[in-house]
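All protein chains of the complex are present and in place, except for one that has been dropped.
First chain written, first letter: the chains are A, B, C and D, and each begins at residue 1.
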Amino acid sequence: ADEIVIAGSLPLTGMFGFAGVGVEAGIQDYVKMINEEGGIAGRQLRFVYEDTAYKVDASVAAFNKLNSQEEIHFYYGDSTGFAKTINPELNRMGSILMAGTSYASELNDPATYPFQFMAGPDYTEMTGILLEYIAKEKPGAKIVLVNSDTEFGRDPIAGTKARAQELGLEIVEEIITPPTAVDVSTEVLKLRRARPDYAIFHGYLLAPIPEFMSQAKQLGLDTKFMGTFWSMDPGSWAKVGDVANGYMGVMPYRYADDEADDAPMLDRIRQMRPDYRSTPYMQGFLTAMLFSEAAKRTLEAGKELNGENLKAALNTIKDFDTGGIIGKPITISGNSIPVGRIYTYNAATQKMDPASDWISLQE
Amino acid sequence: MLIGTAKHSYRADEALLTTSPQRLWMAILLIALALAPLALDNYWLYLACLVSINVASATGLNILTGFTGLVSIGQAAFMAVGAYTVAVLEARTGLPFLVNLVVGGAVAACVGLVVGLPSLRVKGLYLAIATIAASFILHFVFVNWQSVTNGNSGINVTPASLFGVELTDYVHLYYVFVPITALMVLGAANLFRTRIGRAFIAIRDRDISAEVLGISLLRYKLLSFAVSSFYAGVAGGMWAYFFRVVTPESFPFIYSIFFLAAIIVGGMGTILGGVVGAVFMTLVPELLRFAVEWLTTIFPNAVTALSPIRTIVFGALIIGFLIAEPKGLAEIIQRIRRFFHLWPFRK
Amino acid sequence: MAVDTILDINNIEVVYNKTIQVLRGLSLAVERGKIVTLLGSNGAGKSTTLKAVSNLLTLENGAVTAGSIRFDGGDTARLAPHALVRRGLFHVMEGRRIFEDLTVEENLTAATFALSGRGVKPKGFDLVYQYFPRLHERRNGLAGYLSGGEQQMLAIGRALIAQPSLILLDEPSLGLSPLLVEEIFTIIASINRDLGVSMLLVEQNASIAFAVAHYGYIMEHGKIVLDGPTERLTADEDVREFYLGMSGGENHKSYREIKHYKRRKRWLS
Amino acid sequence: MSDLLFFTEVTLAGLGAGALLSLTALAFVLIYKATRVINLAVGEIVMLGAYLFFAFAAGLGLPAWVAIVLSIAGGGLVGAILERGLIRPMLGENPISVFMVTIGIGSVVVGLVELLWGTEPRALPAFLGNQPIFLGEAYVSRKIAIAFLVSAVVIAGFVLLFRFWRGGVALRATASDQAAAYSCGINVPGVFSVAWIIGCATAAGAGILLGSIGGISPAMGVFGLSALVVVIVGGLDSIAGALIGGLLIGVFEAWAGTYLGGEYKIVTTFGILIAMLMIRPYGLFGTTEIERL
Partner (left out) sequence: MSAPVSLKPHRGAATQAEAARKGAPSGAAASLEVEGVSLSFGGVKALRDVSFSVAPGSITALIGPNGAGKTSMFNCISGFYKPQQGTIRYNGEDITRMHPPHRARIGFARTFQNIALFRGMTVLDNIKLGRHAHLKTNILDAFAYWGRAAREEMELRRDVEERIIDFLEINHIRNMPVAALSYGLQKRVELARALAMHPRILLLDEPVAGMNREETEDMARFILDVKEEWGTTILMVEHDMGMVMDISDHVVVLNFGEVIASGLPHEVQGNAQVAEAYLGAGEPAAIKEKIHKRASVA
């Protein structure tokens, strides 16, 4: 009973299965690490979860099941839909702090979502970081936005356009692809006609970005292709081959094989898990870390572990060192951590190489 | 006059429950439903509410597909119409929630009428595909009709309230949803005791000869669509009050397939089939959850390793059922009933 | 039996859906080169008998649970329906069963599969068109739009294509005009005569059946109740009353004589 | 770049994408033609074909053409097993039930693929080459051009086969009335097997092309749904319909996607579908159901 319980709806199967598997390992590892170190104020962490196959109703069912079996303090949710659906229940219960796979801009609103946060920038902030970078590299650049026709894909469009205008960048074309589209030739033709300096993709895991890149190359375009967190896993790109070379994107966390000096936590991770660690792993790991930190601060303040206190504790995090998971001390003033860095994929080494310094939108 | 073995009037012979054991079982079932919340925890109450929503919608689909023979793979889209209607009404008017539910059903029924139009020209799987088309077009409307649906972000629904009580607890919702669903199921059962129900079945069995018997195909096919969508709309309305947020992705295409699977596994063309099918299909994935959990005690990593197996088991169940008992669960129940009909006097 | 029987049904029982027993120990035989007719009231199990022979029962959830059927000396139990057809046993099913959305000619083409692996030469469709000129007129039209009678012609036409040694005919006169009934039965008789094809003929129109058949069986409730050469059957009093509609003497009974009671058939008692 | 050239390029791209739809639609048609079953698992067989190719080419490192042959054969084998094990026992049941069984099959296949290869999207080894193709001035993606050629050849082959081969009649006869087909000496189970084997092999082949263009993932089966629309527009039992329907939908989607925006693609497709159902209920070339009293 003295345990601190992290519960989760994880998409272990289905379209986002790979994410769930990575997140599971990340949280699991962090929990193990903390427990080996004696827990949080002497209390052990425990992680319980259910598979949801990325379906909202299954996820809500899992929530209810876990909730009736355990006294939950933290919850890891698996989709924007779930985060929105369960929110009234979270607000009503007031006992749980929740984070998850979703970086939906809509969730970045402490008034409506007082008991939720995301362990990174929201999607608009991600593209914002990309724009920041572009504005510095090539002022006045021409940009094409490519988004999938899903809630996920459409999320940052409005915000990105607004931000681009502020930064004096020109959005020359907006391409929306149906979620089931396989062949993107017509979209590539649009891209060719627009001849942008940069194309920013959002709402995809991998396909159809490689096909865009390969056709653009055939056509002799020198557009730079960029993406956001969920399409930044080098493991997936490694299977694409040479075409992938030069793909860029924003990444809120360091890659597990980054041997930077100021990243002791990455050493720990490599010790615990010598094999490949995906980007969702890092996300899960960091989320668990923030959960723990919130719990620690709440307990230290002698307060009860409930949603309100945990969220308040989370928001006291200021210039916090994540052990190098994020290359810059972080401050969580609202529901997100608007920090990230641009990486470029290198097909020869099959790694993501840093292309910029850490960019924070908080300053 | 004496008809059959023990019935002494036409009225008795036409009753829904014709034997006293049947009446006894029904009474037991109703009492059990009334007392269930005393024994169930929040998770099971949640599932009970979900089951009741799904039963309402599946019964509607059964009227259309099982009884009228018009295959629809758009039931979830009709639910979405009901859910959006309720969400909009709840946000913009102060109408009581029961009224909202009925209006939700009515709006869904109207949409159903339109979607049903192709049924006058096409049949069978062609029609099924038309309903798929309708559901994708509706999805497009939900995403793009910003001013009403609020686009991708959807609409948050304030809790329903009855006699001043906010219906947020699953117990409260249970006591509202289960009676509504029970009434809807009863209504459907009644429907098939009258000329309208018989007309539906006639259309299923052979529509052109039905027409010559004086059944207007135009009217009854559309009526069937409307009734079915009304059920879906009310179920969708309950869904909206249950989950309290409605987005375009709340009612995915797979949810429509779920309903079709439910009535097929349960038994098409019997009221009982729609009900048990929905119960079964809603609970199976949850029971699998427990199976996997139990396996975790033996293989610690079972959840990750065995998760795809849930997808497989789900498919395998549909296949297995259809091959072993194409008439569905209802038929199995009937068989058990026949077996125990004279029990314990005879086997 | 010293005679050459092409079909020998021995004491078979047939059950539908594992529950409904339809045939109860039925036996009959068809001598090679002969036409044998099987009569009986509706639901007696005539069609079931034919389906048992051609092994089409399984498609309707029926099964032969006892007894044996031998065609051309071999047991039929293990043969798939199409294999039986390719050995020369053709079943013209009740209710025509033509392929509605194929043309007339394609329907005939479909029947040529019966010749596969039998080493016989296809004869073309001329013979069929010769017997049924009406089919020739409509050979490129969809069979589903043929009138009832035309469809029956097509069904028999298909049997001709298959060059079988035994044809099972299920109510070929159903729905045909009197003239056509005569014609079709003439053709049936001539096929039997010219080509030596044996036939097992199920009919409701007893008088015409007796006109072409050499031997007859009468069945009720899944059993044979009476059999004999056609001459003997035509003389039987019950057969005359219940199947030929003759009262007492030679005269046909009029349908206007309203019948208020039914005389029990002797074979039922 | 001139608008006309752009239009031409878009149209060509639409034709190419349409050809892929046609090929997948062909798998539906072949199976439907003989068995009156709409096999909703076609999408998943497409996916399985792509994964088989992935396993042979990337996993075992076999040369591309060997991997292609093996994957297509593998698709056929899966078809044979499914037909024998799951579809044949359903002979004579309500078509909707059989339809549902194929949905169940789809779910099982997805689960198996996830179990064997995991859930993350992957890319297939490139084997179609990269040289762009120009028709005059108009650019055509090489993969799309190849997909177009392959689909066209395969479909033309089937059209010819059905015109001049009596087996086509056997297929349709079986579909129309199984008992009667039996009684004509047609090997009904054989026809069923052949239809499923060829249908699934075609789907697997389509999967290889599709995967090499768009990458593979267990979710790629949804492509089957678009192909289903094509089949309905073309006529469920018409091979030529699959071809024309596919090209039509491909081109219209390309135009809608280009001139209206990507979000209009699906509505356009389904709009065409509904319009078609109202004008020609049985598709462009589908057989009208005969109804007489």
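By definition in this document, contacts are C-beta pairs under 8 Å (C-beta built on N, C-alpha and C of every residue); 3 or more make two chains touch, one makes a residue touch a chain.
Source: prediction; values computed, not measured.
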Which of these, C:Val36, C:Ala162 or C:Ile208, touches the one chain of the complex that we don't see?
-> C:Ile208
Filtering B:Gly197, B:Gly236, B:Gly267 or B:Pro285 for touch with the omitted chain leaves B:Gly197
Full-complex touch with the removed chain, picking from C:Gly33, C:Gly67 or C:Gly245, is C:Gly245
Residues in chain B touching the chain absent from view = 1, 3-4, 10-11, 13-14, 187, 190-191, 193-199, 201-202, 204-206, 208-216, 223, 227, 269
Contact footprint on chain C, counting only the chain that is left out | 20, 39-43, 95, 134, 141, 145-150, 152, 171, 174-183, 185-186, 189-190, 192-194, 204, 206-208, 210-212, 242-245, 252-256, 258-259
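In the analysis below, only the chains that are shown with their structure count from here on.
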Overlap of the chain A and chain B neighbour lists contains D
Chain at maximum distance from chain C, centres defined as averaged CA atoms | A
Quick note, more Cb pairs in contact for B-D or C-D? It is B-D
Just give me the whole-number Å value for how far the CA centre of chain B lies from that of chain D.
-> 32
Any idea how many Å lie between the Cα centroids of chain C and chain D?
-> 44
So, what's the distance in Å between the C-alpha centres of chain D and chain A?
-> 36
Residues of chain C that touch two or more other chains sit at none
For chain A, which residues are shared contacts with two or more other chains?
-> 13-14, 17, 21, 149
Would you tell me which residues of chain C are touching chain D in their complex?
-> 54, 56, 59-61, 80-82, 85-86, 90-93, 97-102, 106-107, 109-116, 142, 144-145, 158, 162
Touching chain B in the complex, chain A uses residues 12-14, 17, 21, 24, 49-51, 53, 55-58, 60-62, 64-65, 67-69, 81, 84-85, 87-89, 92, 106, 149-151, 154-155
Would you tell me which residues of chain D are touching chain C in their complex?
-> 91-92, 166, 169-170, 172-173, 176-189, 287, 289-290, 292
